[in-house]
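The complex appears here minus one protein chain, its other protein chains still in place.
Take a look at subunit A:
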Amino acid sequence: MSTTFCSSVSMQATSLAATTRISFQKPALVSRTNLSFNLGRSIPTRLSVSCAAKPETVEKVSKIVKKQLSLKDDQKVVAETKFADLGADSLDTVEIVMGLEEEFDIEMAEEKAQKISTVEEAAELIEELVQAKK
């Protein structure tokens, strides 16, 4: 039975038992403190959800975003900032993704890249790909 989730949060479950349904109500930032999913039984201890991206990655992503959108250095760009709020249109988003691909030397699949809308999501996806490369 596959896990279903409606946001692009990546979950690394080492081995999930069968018939486990995890559903998120809205694509919110999931940290270890506000996990809330409905399970019929207790959470198996093997399940590990790594959803917070490392600060250095977020920092690098913000730097690239600022450079791409020509923002001033004191503009606040945190993990939850949406690209659209910073004045980026869809082409800008694709360009930012390509810049990130070049910076971190990774290749993002098109479907995943389409869903990126915040700095946090980009950082998570990057870390996932960097981990997979090693």
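Heads up, the rule we're going with is that a residue touches a chain if its C-beta (ideal position, glycine included) is under 8 Å from a C-beta of that chain, and two chains touch if they have at least 3 such contacts; residues count from 1.
As a convention for this text, contacts and distances are computed from a predicted model.
Trainee: The chain dropped from view, which UniProt name applies: "Exosome complex component RRP43", "NADH dehydrogenase [ubiquinone] 1 alpha subcomplex subunit 6", "X-ray repair cross-complementing protein 5" or "DNA-directed DNA polymerase"?
Mentor: Missing chain, UniProt protein name: "NADH dehydrogenase [ubiquinone] 1 alpha subcomplex subunit 6".
Trainee: By the contact definition given up top, give the residues of subunit A that touch the hidden chain.
Mentor: Output for subunit A: 67-68, 90-92, 94-95, 98-99, 101-102, 105-107, 110, 114.
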